[in-house]
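I am attaching a structure below and will ask some questions about it afterwards.
Shown here: the complex without one of its protein chains, the others still in place.
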Amino acid sequence: MVNYMTDSIAEITFAQAINRALKDAMVEDDSVICYGLGADDPLRIFSTTKDLVELYPERVFDMPTSENGMTGVGIGAALNGLRPVMTHQRLDFFLLAMDQLVNAAAKWHFMFDAKSTVPIVIRLIIGRGWGQGPTHSQHLHAWFAHIPGLKVIIPTSVNDAYHLLKQSIKDNNPVVFIEHRWLHNQKGSIDTNHKSTLSQAAVVKQGTELTLVSSSYLTVEAIRACEFLEQHDVSVELIDLRTVNPIDWPTIYTSVAKTKRVLVIDAGARTGSISGEIVAQVSEMLFDQLLAAPARMAMPDIPEPTSYSLTKDFYFGAKEIVEKIMTMLGIDIDPTQVDSLNVQGHHDIPGEYFKGPF
Amino acid sequence: MVNYMTDSIAEITFAQAINRALKDAMVEDDSVICYGLGADDPLRIFSTTKDLVELYPERVFDMPTSENGMTGVGIGAALNGLRPVMTHQRLDFFLLAMDQLVNAAAKWHFMFDAKSTVPIVIRLIIGRGWGQGPTHSQHLHAWFAHIPGLKVIIPTSVNDAYHLLKQSIKDNNPVVFIEHRWLHNQKGSIDTNHKSTLSQAAVVKQGTELTLVSSSYLTVEAIRACEFLEQHDVSVELIDLRTVNPIDWPTIYTSVAKTKRVLVIDAGARTGSISGEIVAQVSEMLFDQLLAAPARMAMPDIPEPTSYSLTKDFYFGAKEIVEKIMTMLGIDIDPTQVDSLNVQGHHDIPGEYFKGPF
Amino acid sequence: MSDLKHFLQHQKTILETLYLIRDIEEGIAERYPQGKMRCPTHLSIGQEGVPAALAPLLKITDLAVSTHRAHAHYLAKGGCPKAMLAEIYGKATGCSGGRGGSMHLIDESVGFKGSTAIVGNTIPIGVGLALAQKIRQETNISVVFVGDGAIEEGVFYEAANFAALKQLPVLFVCENNLYSVYAPLSKRQPVGRKITDVVNGIGINTAIADGNNVVECYQVLSEQIQQIREGRGPRFIEFSTYRWREHCGPNYDNHIGYRTEEEYLAWKAKEPIARFEQWLADYQLMSPTDMAKIRQQIRHKINAAFEFAEVSEFPSADKLANTIYG
Partner (left out) sequence: MSDLKHFLQHQKTILETLYLIRDIEEGIAERYPQGKMRCPTHLSIGQEGVPAALAPLLKITDLAVSTHRAHAHYLAKGGCPKAMLAEIYGKATGCSGGRGGSMHLIDESVGFKGSTAIVGNTIPIGVGLALAQKIRQETNISVVFVGDGAIEEGVFYEAANFAALKQLPVLFVCENNLYSVYAPLSKRQPVGRKITDVVNGIGINTAIADGNNVVECYQVLSEQIQQIREGRGPRFIEFSTYRWREHCGPNYDNHIGYRTEEEYLAWKAKEPIARFEQWLADYQLMSPTDMAKIRQQIRHKINAAFEFAEVSEFPSADKLANTIYG
């Protein structure tokens, strides 16, 4: 058996990193099982479950379209010594299973006085674009963050995808692991020396003038924004949350105490969002240190529509982030240069390789 | 048929006001139906559905313990000309129905281009005390507020309970109507001249030094706190949210612009709470006007435990609110007087009439 | 056939519906690669028999809800083809104003109350439609389209239980095409168990029919619908059928490994349209020339609908925020 763990791996995709984490976890620990709609089908959940059923036919399986029941099955298996990883191709489908998640998984350890644990990982993939529409694109991480007892991981980088998924599987708590579909083809490398830890945010880029807090796919846009601003001598510190429950407050406080300004960006609907939580908490804790009003950019309180024209300006990206930061800092940059941040080609696909329809 | 509408009604309970609203709505509109576990049983959902089945045997019924399916049934009935009011004796049970609520009810009007509406009201009762424990006491209003398309009503007063429920039933949108179990026996009167409107907060008490934003049962505690402070010459403006989706921002802004200080109290778990949303939004919009850090008091990110000793200091009330406001305003009041705000008798029941176990 | 008279009145509608569904779906498959229909799209090619047989049996005042694979159901219920194609193209003239796409179709004018993208989601909603019909003592019925996969959702069971409890006028039309995405029934439901066993167990009378045999479909549907209209409670019919193309999208995918080319060819050989044409010809109910003429007319209509969809304007995003609430 190849020991995948020895070498750092360069240039793989986020989806491959997920696959690698699953494979390594299954190799290392017999008790890991992996199931979900499509876990063993020809497409293997966007290739993230590739090879697994061939390696472990008893531990990898498809399931009936029974999201609530199968979540409970995972909880029971977890209570009886297994470490299930369940995957849903869209977060939205998992709304069927909120009773099992919230009333059972999240509470079990607490309400039975720490007598047992529920080590289950639930991978949820968030859709966007190509007409995903109102029920295939919901960014509901704020919901999971609101439930005591859940850990909620929402990684961006390839390295984090790998390490955080492995640690989620090793963790004794129910973990909701959220993958943005548009990250699946992002490239990066796994650094075996640089293990990310659950419940720690990452300072992706150091900076002095403003703290930008981001997560998941929006961090890709945030990085573009920061690089652009850097070229224009604006120094932004970028924090990638990675975990939204529990939130890594020390990292955020330290940064904001330094920069004295904060912008939080969020792909969830604005009202009741995690960006609100962070703005609120920073305002309460660091009010006297802030030089300007804290701010957030979140999605409008509107479901994602389907039509190409309706999604055209629906999401914000690097350009809008730059514009917001310019306003917050009161600086001017040549608008045509800012416009260069606009995505080339179709706005509703993660890249030109994508030909629909899924 | 008695015309209940002509007279204002004095001294009834919150539960009676709910019952009155249901009865009036059914009298006025043939299309209103009313169902849920216990809707026609001897106890009539804490008496809130009293007399209804006798008046309208075809339009009032119990249901199978099938929360998700029966929510869908209500949505279908609403799409086909009825106005269903569905009740759950605990909010927690309704977690089974998040798919129907979020993926169907909340989105239908929007995703079908306003071609139809879903006029359904879902009454959810929040439990507290007498060992309700982790799964009979969850204050998840923040979840519903995060979903575009839902209206979320969380009334406190008898008058609001009556008018807001009636208007919720008349409204063409899915309304989540949240009743705190400890409000059911609060007394008050219905003022037919003073109709509360959906999506408007109430300024319960005018004040100048600080804005206190509250909702549901906590408003009862907030009123006690404000009265106490008034006696000590501290002038607090109290806002009862009444609706958490959409939130009545103008009322909040106007008040905070006047008082320059804000405290938001919330019975939901802190992280991702509505209190955070309000603190965040006020911080963004009124940063320059605030004289002190905005603050919130919410529940810890811990499920409600069951034991008498564990719930003893679990919830906060008038006393803790007063103490917090004293700190925020930097004032001193004799601690023994503040202590007098402590609830007499058992902390885990809404009043001495209560003998358990429900 | 007991109701031959009716059938003779309906044969043309059935044939038209078969052609309409097949040719509109083929039209979509052909044009999809142009990248103008930018939404997940599930075709019903191969599955036209059941909706076509149902088309003439429903009144405009009957209601229906459907699933992610809704084109055929929408069209069979009389939904406007132009508005459907415009919706798939994301246009303002689309039946959902471009907000819903292929998976979210609606035509209130003909009682098609909506299709949604979450498996099982519309099942209880369809039962709720029937609850209102029953409370108002109508003779209308509600049709709930379900796949063999949707049967696995607990909400199906809950909705069926309630329909049986209250004896509601619901017709469950189950198109068993053997697969849920790439998963055959054997991965999802106990081997040897029939879907109708479950439903009978719940307390709903069931029937089965060969979904490729339009005449049989019509006969079974017409009997069961009659019973529902008479107030004899809900009915569930399971139809065997087969989707020819990939689960989602315009292509064939028999090569990717979840099913065999042979299986596909065996089902294709039983194809509903040719078989129905043959039947009409054999019994001399319609001449091949007349059939060709009908198909020609349908194709004109379809071409016009595609034209309409292509030239229609895109919706503007301005109105989105104003239609969160109704």
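Some notes on this structure:
Just so it is clear, A, B and C label the chains in written order, and each chain counts residues from 1 on its own.
Note that a residue touches a chain if its C-beta (ideal position, glycine included) is under 8 Å from a C-beta of that chain, and two chains touch if they have at least 3 such contacts.
These numbers were taken from a predicted model, which means no experiment stands behind them.
Counting contacts over the entire complex, the absent chain touches A, B, C. Checked against the full complex, the one of B:132, B:186 or B:259 touching the unshown chain is B:132. Set against the missing chain, the residues A:81, A:330 or A:345 yield one that touches it, A:81.
Mapped onto subunit A, the footprint of the missing chain covers residues 33, 58-59, 63-64, 66, 68-82, 84, 99-100, 103-104, 108-118, 148-149, 151, 172-173.
Considering the complete assembly, subunit C touches the hidden chain via residues 152-158, 161, 164-165, 188-190, 192-193, 197-203.
If you put the missing chain back, the residues of subunit B touching it would be 37-38, 41-43, 61-69, 92-93, 96, 130-136, 300-302, 305-310, 312-314, 348, 355-358.
Definition applied: only the chains that are shown with their structure count from here on.
Here the spacing of subunit A and subunit B, counted between their Cα centres, is 32 Å. For the pair subunit A and subunit C, the distance between C-alpha centroids works out to 37 Å. In subunit A, the residues that touch at least two other chains are 68, 92, 96, 133-135, 301-302, 305-306. The multi-chain contact residues of subunit C, meaning those touching 2 or more other chains, are 94, 96, 98-100, 104, 116, 118, 154-155, 320, 324.
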